[in-house]
Structures are given as structure tokens and as C-alpha cells.
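This is the structure I want to talk about, given as C-alpha cells.
Missing here is one protein chain; the remaining ones are kept as they sit in the complex.
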Amino acid sequence: MKKFRKIVSVAMASALVLALAGCGGNKGGSDVFKIGGIGPTTGGAAIYGINVMNGVQLAVDEINAAGGVNGFQLELNFQDDEHDAEKSINAYNTVKDWGAQMIIGCVTTNPCIAVSENTHADNMMMLTPSASAVKCTQYDNAFQVCFSDPNQGAASAQYIGENNLAQKVAVIYDSSDVYSSGIYESFSKGAENQSFEIVAAEAFTADNKTDFSVQLQKAKDAGADLVFLPIYYQESALILTQANSMGYAPKWFSCDGMDGILGVENFDTSLAEGVMLLTPFAADSKDEASQKFTNAYRAAYNDTPNQFAADGYDAVYILAEAIRQSGAKPSMSVSEIGDALKAAMPQISVDGVTGAGMTWLSTGEVNKSPMAVVIKNGEYSAM
Amino acid sequence: MSKTLRSNIITVGLVFIAYIGAQILIATGSISSLMKGLLVPLCVYAILAVSLNLTVGILGELSLGHAGFMCIGAFSSAFFSKCMKMFVPDMPGALRFFLALVIGAALAGLFGILIGIPVLRLKGDYLAIVTLAFGEIIKNIINILYLGIDEEGVHFSLKSSLDLNMADSEKIIINGAMGITGTPNDSNFTIGVVLLILTLIIVLNLIHSRDGRAIMSIRDNTIAAESVGIPVTRYKLMAFSISAALAGVAGVLYAHNLSTLTALPKNFGYNMSIMILVFVVLGGMGNIRGSMIAAVILTLLPELLRGVVSDYRMLIYAIILIVMMLFNWAPKCIEWRKKATASVKARLQKKSAAKEVE
Partner (left out) sequence: MSFITYLINGISLGSVYALIALGYTMVYGIAKMLNFAHGDVIMVGGFTCYTICSTIGLPPLLGVLVSVIVCTVLGIVIEKIAYKPLRRASSPLAVLITAIGVSYLLQNVALLIFGANAKSFTSVVNLQAVTLADGQIVISGETIVTIVSCVIIMVLLMLFINKTKVGQAMLAVSEDKGAAQLMGINVNGTISLTFAIGSALAAIAGVLLCSAYPSLTPYTGSMPGIKAFVAAVFGGIGSIPGAFIGGILLGVIQIFSQAYISSQMADAIVFAVLIIVLLVKPTGLLGKNIQEKV
């Protein structure tokens, strides 16, 4: 028994040394661009990561089929970070070992901040599809595809105020989620100079996101005629269902996180009738680029893409455009590519599915105009 | 040399050899970035496993709130370090880390005592659930804690960062769910190994001291221990708070290895507490070396699976975990292993005997 333990521990120790020593090198061929992707593909946030991963893969395949970028093919390695900052560093190091020359990621905010320290140290180009906090782009090598939180909240407040949608507004937000609490804060700051007042601001947390009866009841008691939901669509679907069953029918207003609600399998879309949202992308919108992307995504993954998939898809095209603009080559070092792409980003303009004529500030923030859409007859239509 | 001393030297030596090995690999540049990035987390988890083993294996009480103490150590030390970085920017990193370490460990230990006093009266699964509850409370409170410091003094809120009424949002130090960002990266592998060895020395010394034997007697039979005059509560509290303080040390190391610190269910919730328990049980309760090795293996496993089976890695991880548990703990497996080792031994002896004859 003791001896056995010893044998096992020796075997494990030697496996360990091998593991430590192994997987060095592999510093990339000179004819492909290697793109590393990072996002949660398991765990509670998998819903976002998998969508981004699929969107990115779709765009990479399309670009490769069309002959690549400047004649170079793209190659993708997408790693799981489990929505954990520590694991995201592991994921980053894995793609770095693989020879990644640029990063699409991370999908969620805190991992993104953690990884940006490392990409900054390596001067590797980093484009996050969906991490919306301002801190994510604190370094010059990091850029965003999505809106930053302050943008969304302020824009929503402005929209509601200018269009006189409501006098009394309630907010239901996820205080344990950075995206949601970020938008809530900028929304309430923005609301100060608007004609409406916030009568209730009710939070929930990740551990309590099935029952929203209290939050809805409070909004109802406060007499809110519009409820602002800066949250993701899975919770929104529950909120709409529960509001319906308690006979509460205010106007609903939301941000890009709401997008995807019509794609929830088996969801009674009549509940979402009349929901307004500010979003750069709508899977069911009639514009050509969105249609093409949505159809291709459905064909490839048998699923309706949400805004995360669209962000991931656009991220690849943005990188491709930046490569074209800068004339970067796969044979250059990571840092050289990083410098080239960094310089190219503020100069390019990309028409993607999440916005036409997207441009970037050198701080990393994207400049695009959100569309206000309303759900009518089970479809998104412009307001 | 006594047997325990030899065993202890082997345990500490193992860490030392691993350290030298890793340093050689780093110096020759033959280590992958993934492995390099994993070195500090490995130390963190090894410290956690060793410290929980003190509660579970030596004291014999099931605690499911160990991550809560780690959380306290991590947040208090990160808070301190960030304050220092903001207000005393020219403080040397080593001193800052040392002070942060003292604060983190002391605070976690203090909470260990505070929680231990009421909790340790309970037994078995009820103790487990109460420690789990405390861990969740700590996580929940930290998640809604907003704290900032500016010229006007300290601002504090449990609602949202708006309620802090601060002009400059840059000066918010703990920002609710966003946690603490911008903690200075003061830790490194050497510090991690030093802390791990320190933990090992503390725990191993305790186990083989008079106090340690008293603690183990409580585990084996509380009533008997009480009847021979061992102050049960005091020893229980002692083991529990030392274990908590060491978890705080791991938290400090964890916090200073990442630039962003959040209290997610995954890293400071019951999931993490259970994960640490997995290390301890898999490595053998009361077996310090075993739990350390188990922590290293189970932390490396999902990372190494990345390269092999990226899509199925968590699935395979789960299967390996179940199989390892069965292999290590099932009485039938143990019996089979005994037989197998005996037959190998017999064969070896035969061979050597044959050689001698020749």
C-alpha cells in the first residue's frame, strides 16, 4: 500500500515535470494569422462564450473561404476561461503557447481586465467582442466591439427622456453583474437631467435570479409606467413571464443584453410584444448584413445567434480590416503586429452586423450609433 | 532520525525540488507560458489544501466555508495594497506585500475565531452547513460592498457606487460586484513557494506537537479527550483559526497574482470550498503531503486537458475525478491494490533472490 502510493506519487511527479517542460515552442508558421479566442464555454456564463466562439469561427471560415486577408489565412484557437479571471490567464497563456498573434476576447468583463494586463505586457493586439466596462480598454492595445457601459446607460436615459416614453421609471438590475450595474449607474446619472424620475431601483443577484416577484411588485407599487431592464435576455424572459402572470403591464425598455429574447427556444414571444431596446444588432432585423449573418449562423450551428455571436463575428472582420489597413504580415513578431494594428484601428471604418461605419478612438472605445427597436408581431422593427 | 521527521523533510523537500526544477526550466526557457502562469496558483491551492486538511483531517470537522476565509484574506490585503499604491506610491513592493500578508492572515484568523466560537459547538453535517452559510454570507456582503477614499475621507455604502457620493469614481477602491481592480502584482513564484513551505512547517509542527496530539485526540474521541482534561473548545478553536489564517495567506497570494479581484460564486463561493475539500479528501485526510499533491494534480489537470480535448475537458475532468475517488477510497479497490502491490513485491523479491543465488 505504502509502496503503491510511492509509485503513484513518483509517476505523477514525473508526469508533472514532463508537463512543465512540454508544450514549449510552436511559434507559428509564417503564412497564417493565428487568432486566440478567450471566453467562457463552460459554467454559468457559457451562453455568452459559446455564442462568441461560434460567431468568431463563422467569420474566420468565411474569410478563409474568400481567400483570407491579404492572401493570408486565419486560424482560430478558442479557449475556455469559465468566466474566472484566474482561468482566463491560463487560457491566454495557452493560446500564447500555441502562437497566437492577436486576441479576440475576453467575453466577460473581469477576465478581460485580468488578461489585458498580460496582453499589455506582451503588446499583443486585443479586441474584446463584449466586455463593456471602461477598464477593459485601459491599455492602448485593447479595443472594444460593443458599446461601453456608460454609453449605453446614458443613451437609454436620453432616449426615454427625449421621446417622453414615461414619467415614472423603475429599474431592475443585476447588482452582481458588472455589465448590468454599470449601465444602471450611468442610466441613473443620465436620468438626472431628464424629464422622468426613477421611482424604484431594485437589484437582484446571480444567486437569486429565478424569482423576480418582489422587484416587480415594488415597481408596480411605485406606479412605474416604464421598467428599464439593463440585464441579459434569459432573466428578462423570466421577468416578462412573471409580470404577465401577476397582471403587470408597463412599458419595457432595455439594452443590447435583451437582444436574443426572441431566439430563446420555446419562448412565448407575445410576452415580449412592445418591448423597446437600444441595440446595435437584431437577429431578425431585415437589413441585408444581419440577414446574411443570421442565416449563415443558423445553417452552421442550428441556433439563432444573439448579440454576442454578432459581436464575435464582427470582431474577426474588424481585425481583418485592421490587418489590411496596416499591411501586417504573419511573419512579424507579436509586438510588431500589435503596434501595426494599434496604429491602424483609429483609421479604419467597418460596416458590420452590429453597426454601420464603426470607427474607433485610440482609447479603444467604439463609435457607432445604437438603434432603437421595438418588438412588433414577434419581430424587431425600427422605431 | 525519527520517522515523522523524515516524512516531514520529504514533504518540504518535495516542494523545494519542484521549485528548483521549475526555476531550471524557467532559466533555460523551456517552460510554456501556461505552466509559468500556473506556478503561483498551484502554490495558492496547495496552501489551501494543506490548511483545510488541518480542519478536516486533523481536527476532524467538516468545513464547507474555507473559501470565505480565503476571500477575507484576499480582499483585505488587496484593499490595503491598493490604498498603499494610491497614497504611498513609493513604498517598496516587498514591504507592501509583507504588510498585506500580515493583514490578510490576521483578519482571516480573527474571523476564524469569531465564526469558530459559535460554530464549533455543532457537529458533523450541521457544522458543514453552517460554515457553508458563513462562507456565502461573506461572499454576499463583499459583493455589495462599496468603499472609496478621497480627500473628504472614507465613503462607504452597501447599495451602489452612486451612494458613495464621490466626485471621482477613480478613487473607489472596492466597487461592489466589480471588486477591486488594479491590485499591484506583488506576488511571484518564489514568494508562493516560501509561503507554502511556511504553511507546511506550521501545520506539520502543530500536528507533531503536544497541541497537535490533543487536537487529534478530539477527532478520535471527543468524550474521551474531554474526560482526560483536554480543553476541547480551546483546541478546536486553535486549529480552526490557524486553518483560517492560512487560508487567508492563500487569499493574499491569490489577490496579488491577478490585477482584478471579484467574489464570484466560482472563486470564493461554496464551489471553491468544495473544490478545496476535494483536494483534501482525494489526497487523504490528515495526509498533508497527499493533499498538496492532489491540489497540484487537480489544478493542472483541466489546464493540461486544454491541449488534448478542448471541447470535452470539463467532462473528462469530472470522469477522472470520480474514477480517482473510487480508486483511492473504495474498499474493494484498496484491497485489489494491496494484492497487486503484494504480488509485485513478491515477484521482485523472487528476482532478487534468484540474483543472489546466481
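All chains are identified by letter, namely A and B, in their written order; residue positions are counted from 1 within each chain.
One rule holds in what follows: contacts are C-beta pairs under 8 Å (C-beta built on N, C-alpha and C of every residue); 3 or more make two chains touch, one makes a residue touch a chain.
Keep in mind that what you see is a predicted model, and the values were worked out from it rather than measured.
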| item | value |
| --- | --- |
| Candidates B:I20, B:V154, B:A167 or B:I319 - the one touching the absent chain | B:I319 |
| Per the touch definition above, residue among B:A22, B:A108 or B:I144 touching the missing chain | B:I144 |
| Given B:F16, B:Y126 or B:F156, the one touching the chain that is not displayed | B:Y126 |
| Which of B:V12, B:I26, B:L62 or B:L305 contacts the chain that the document leaves out | B:L62 |
| Hidden partner interface residues of subunit B, rising order | 56, 62, 118-119, 121-123, 125-126, 128-130, 133-134, 136-137, 140-141, 143-144, 158-159, 223-224, 270, 274, 277-278, 281-282, 285, 311-312, 314-315, 317-319, 321-322, 325-326, 328-333 |
| Subunit A residues that touch the omitted chain in the full complex | 41-44, 46-47, 49-51, 175-176, 202-205, 207-208, 210-211, 213-215, 217-218, 221, 234-235, 237-238, 241, 245-247, 263-268, 303 |
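We adopt the following convention: only the chains that are shown with their structure count from here on.
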| item | value |
| --- | --- |
| Contact set on subunit B toward subunit A in their complex | 14, 18, 21-22, 25, 29-38, 41, 136, 140, 143-144, 160-162, 176-179, 181, 185, 254, 257-262, 264-267, 290, 293, 296-297, 300, 303-304, 306-307, 310-311, 313-314, 334, 337-338, 340-341, 344-345 |
| List of subunit A residues in touch with subunit B within their complex | 1, 3-5, 9, 12-13, 16-17, 19-24, 41-44, 78-80, 82-86, 89-94, 96-97, 109-110, 113-114, 117, 133, 135, 175-178, 181-182, 184-185, 188-189, 201, 203, 205-207 |
